[in-house]
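Apart from one protein chain that is not included, each protein chain of the complex appears where it belongs.
Order of writing sets the labels: A, B, C and D. Residues in every chain begin at 1.
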Amino acid sequence: MDILLDSFISAILLLKSLDAELYAIVFVSLKVASSSTFVASFIGIPTGFAIAFKEFPGKRTVITILNTLLALPTVVVGLFVYTFISRRGIFGPLDLLYTQKAIIVGQVILIIPIVTTFTIAAISQIDDRYRKTAMTLGATTLQTAVVIFREGRFGIMAAVIASFGRVIAEVGISMMLGGNAKGFTRTMTTAMALEYDKGEFILAVALGVILLTISFTVNLFFNYLQGRARV
Amino acid sequence: MDILLDSFISAILLLKSLDAELYAIVFVSLKVASSSTFVASFIGIPTGFAIAFKEFPGKRTVITILNTLLALPTVVVGLFVYTFISRRGIFGPLDLLYTQKAIIVGQVILIIPIVTTFTIAAISQIDDRYRKTAMTLGATTLQTAVVIFREGRFGIMAAVIASFGRVIAEVGISMMLGGNAKGFTRTMTTAMALEYDKGEFILAVALGVILLTISFTVNLFFNYLQGRARV
Amino acid sequence: GADKVITMSTTTSTQASGLLDLLLPEFTKDTGIQVKVFAKGTGAAMRDGMDGNVDLIFVHAKAREEMFISEGYGTKRYAVMHNDFVILGPPNDPAGIKGMKGAAAALKKIANAKAMFISRGDDSGTHTKEQALWVATGLPLVCKTTNIVKKGKKRELVFSHPKGLGEWYISIGQGMGKTITFADEKRGYTLSDRGTYLKYKVGRKYGLDLEVVCEDDELLNNPYSVIPVNPAKYPHVKFDLADRFARWLVSPRGQALIANYKLLGQQLFCPDAIPDAK
Amino acid sequence: MLFGIKNLTKVYGGRKVLDIPELSLEKGKVYGLLGPNGSGKTTLLEILSFLLPPTTGEIVYDSRKVDFSETFLRGLRTEVVMVEQQPILFTTSVYKNVEFGLKVRKKPKEYRKKIIHEVLDLVGMRGFAEASAHRLSSGETQRVAIARALACSPKVIMFDEPTSNVDIENQIAIEGILRDINVQKGISVILATHNRIQATKLSDSIIFLFNGKPASSIYENIFSGSVRRDGDGNTYCLIHDKVRLVVRTDKTGYVKISVNPKMIKVFPAQDIPSGDHGFVGRVIQLTDEGGDVRALVDIGIPISVLLGKEEYKQAPILTGERVALVCPPESIEVM
Partner (left out) sequence: MLFGIKNLTKVYGGRKVLDIPELSLEKGKVYGLLGPNGSGKTTLLEILSFLLPPTTGEIVYDSRKVDFSETFLRGLRTEVVMVEQQPILFTTSVYKNVEFGLKVRKKPKEYRKKIIHEVLDLVGMRGFAEASAHRLSSGETQRVAIARALACSPKVIMFDEPTSNVDIENQIAIEGILRDINVQKGISVILATHNRIQATKLSDSIIFLFNGKPASSIYENIFSGSVRRDGDGNTYCLIHDKVRLVVRTDKTGYVKISVNPKMIKVFPAQDIPSGDHGFVGRVIQLTDEGGDVRALVDIGIPISVLLGKEEYKQAPILTGERVALVCPPESIEVM
């Protein structure tokens, strides 16, 4: 049991050691995860809006497909992206494989379904009178969307938070498309996987503790944003 | 590019071959994932309700912690559970490690935050008049909760679907706690990871295609349930 | 500069053993060339080479390496080093093979006793070796073929193992460390490379109960080599730098570093190019 | 012409909830829209404010034929604003709610501030500018919603029962505002209401909806009852198990009837004529309607009688007084 206690202490020691390598890893993790979350939100939230609002044939099928894609395994995403950006793939010459960009591409694909489905769920629960009211007051489609976004921001924020959590904790795609190259594409999770492979369980969990601490900080920030948005 | 096409055809071949081994893997995956989803929903949905409804000091902190736990890495969960159920752990004598039960325990821990946070998000967006109306009509706390569940079922269903997707696509915990033992704890994702490690990318993606097909079927079923629930 | 960076895919054992952490900084110091390492399963590492994603590979699967070269993916196989495999078993040794020299005979005894054996089952170098040992036992093997389509053509994948899969023979398809852990937890036998075993046995706060029950057989040798990817196949690869790394590894400097790498006081790898390097 | 409507229908799940063969509304007028619950008032207002596309039909607005494409509609919506029956305020302050339409119209900040204070004053909600909108009482909410619409200074405003939850003082104020924006700014108003007095007081013209159709018949004195036949072969309608009205109809069972208030005759109570059509009741209310007088008489059910100016002057009746009424069969329409 004391592996947990040991890990805590190790985590503190690691942090206190001001180890440059550790900070690089943390930095890469945060950079990649926030980029992915940002890009996915940028695509997924408007898509979710469009699907929630428009009535079109096959709408339920589209939602079912999105729900299915919530079960997209990282291996599939990883290999899918791999086929395009590997040297033999059509984007091979761009030399994207084993870069942070590659991880971001993969992670974006992974979480777009999450952002989109939960945006849809959040938006569909919003009283339709908000839409009608904004429109009758002369709002454009975009302005109406902003109103609805404001009203549904807790749900949408939850979607974004979940997506961020998913990618910062994700290991498969980072490993396959990033390659866990020290100093370049090593993230907290790939480092954890490595330590685990090495049998350094305590170090693996210590890194996990650090990851959760960072995620907690990020969430405190989100929380602060939500608090402000409450008016 | 043609790896994708190859994988599709291979997936069909695999399915057509009526391979007993494949079916065993699919069966284990479905059994484990649905058990985890069920148990996690059973715990997470009521917890979400309680948090959404009760006003208590530290409520926002609890929500922030839950949001943080959305970033729980599978390695951490895996090792955490491992320390308890390994032969040296306090539950060692139960001989749980490398069984499907162990995977379920880990996965439940992984997705409880998902079910709970999204239940909270779904419930808080529901018009408070539903609660008041149910109560004034004489409903008990439980009956009131049922009313609100009905009104928020789309959001809650989305949470359950996302959790199911998360666990059926999850590989880290299944690998660490299940051990990927052929015929016992090999799931679709651990099999995929194995094929990937072997460099058999086509087979890995083919398994992924099968996984998505199954997930699609499950979602069609969910969709049917939702459709029925619409009255 | 950015040009002086090469990429290498390798099996997890070279990285997990800590050897690369020793070698690479020295190499960079000597030549100014940086090496980016991607550690993964042997199969996946070789795939990287075949797809031209890396400049060289560092693996241990001799037969497949030779095929890699004969198919034109690699230029030359530099034999760098070897370590050896050991058969591990629980202290009570239910199959009674402790002290046996013959690896094949030991496995046969395990099979006959139906004592639990944990196989990596992941087509790794270790798994390949294990399969070769089973062939050497002369026991009847079961082959299982899976049809897939590659480049539009049907192809068969073969997986062979002794009878008793799922009864006493457990195939777990995972890395070495996990396989050792599994065997330790389930009190079974397994085949492992010595380096990983040592790390797990004495390198950690909670060691293993597993013990070496069979070692020092010729059959248990485990040779590692590096192969630069063929620039004729992939013109973009940095062949010159990659080849320089390969040659550095088999140079006296590289070989001496390998010979002197000790983990927990034990030598892990024996240099092969210059066996008596110091 | 403000609105020209042809063959407008709205169908929900196979049911035609709106069916208007022809209707035209003039600019600069106040229209009252009356009709029982479910007659399609809200549906019509939403269609006319371009929030809901009709199932079929043609609408001409301000001599432009309306095609229900989003881009086209958006332009029209800046001219037509609707105040919903149960308005919802955005989850922010009252001030920002009212500001919304002005921001959308790109009005400068100072101007916005001025207008917001003006309209909040009008509805008596000045003190609530900084209050958070979701915490208001129903009447307060309704008044803020009206202010929010007024702030847009559109060409047309639709009010869907704007005073249903408003207190008496503010009902008067809002009725005043309604008249003022029409008279002073020339804004056209369409007002749906159940308050007939309000409708007659404010509107230039009244449209009756019944089952989704404009009703020529007067939407007044509507009662549900069942048609029966007595031993003497008379057909009558029994209302609330209390009042028997002789009717001429072939229908049986449960029906709705309307009694034309102009065709009911009033006599002193002692002069009750013989026959089946007479009732005795108490006058409960007398209302001036542009000279004519509407009397509400309780004969078991409250029935409304319209007396001509002269008729009333010659034989005034007093509240509290008992009178006799006669509803001739031709005053009763079975719907």
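What we mean here is this: contacts are C-beta pairs under 8 Å (C-beta built on N, C-alpha and C of every residue); 3 or more make two chains touch, one makes a residue touch a chain.
Small disclaimer: the values here were computed from a predicted structure and weren't measured.
Trainee: Under the definition given at the start, what are the shown partners of the omitted chain?
Mentor: Looking at the entire complex, the absent chain's contacts are B, D.
Trainee: Tell me which of D:93, D:164 or D:249 is the one touching the absent chain.
Mentor: Checking each option in D:93, D:164 or D:249, the one touching the absent chain turns out to be D:164.
Trainee: If I consider the whole complex, including the chain that's not displayed, which of D:4, D:28 or D:139 touches that chain?
Mentor: Here the residue in touch with the unshown chain is D:139.
Trainee: Extract the touching residues of chain D with respect to the undisplayed chain.
Mentor: These residues of chain D touch the chain that is not shown: 12-13, 35-38, 41-42, 85-86, 124, 135-140, 143, 161, 164-173, 176, 194, 196-197, 220, 222-224, 240, 282-288, 291, 293, 301-302, 309, 312-313, 316, 318-320.
Trainee: What residues on chain B make contact with the chain left out of this view?
Mentor: Touching the missing chain: residues 127, 129-130, 132-141, 143, 147, 150-151, 231.
Going forward, only the chains that are shown with their structure count from here on.
Trainee: Can you give the whole-Å distance between the Cα centres of chain C and chain D?
Mentor: 86
Trainee: Let me have the rounded angstrom distance from the C-alpha centre of chain A over to the C-alpha centre of chain D, please.
Mentor: Distance between chain centres: 53 Å.
Trainee: Name the residues of chain A that each touch 2 or more other chains.
Mentor: Within chain A, residues 127, 196, 201 contact more than one other chain.
Trainee: If you look at chain C, which of its residues touch at least two other chains?
Mentor: 40, 175, 178
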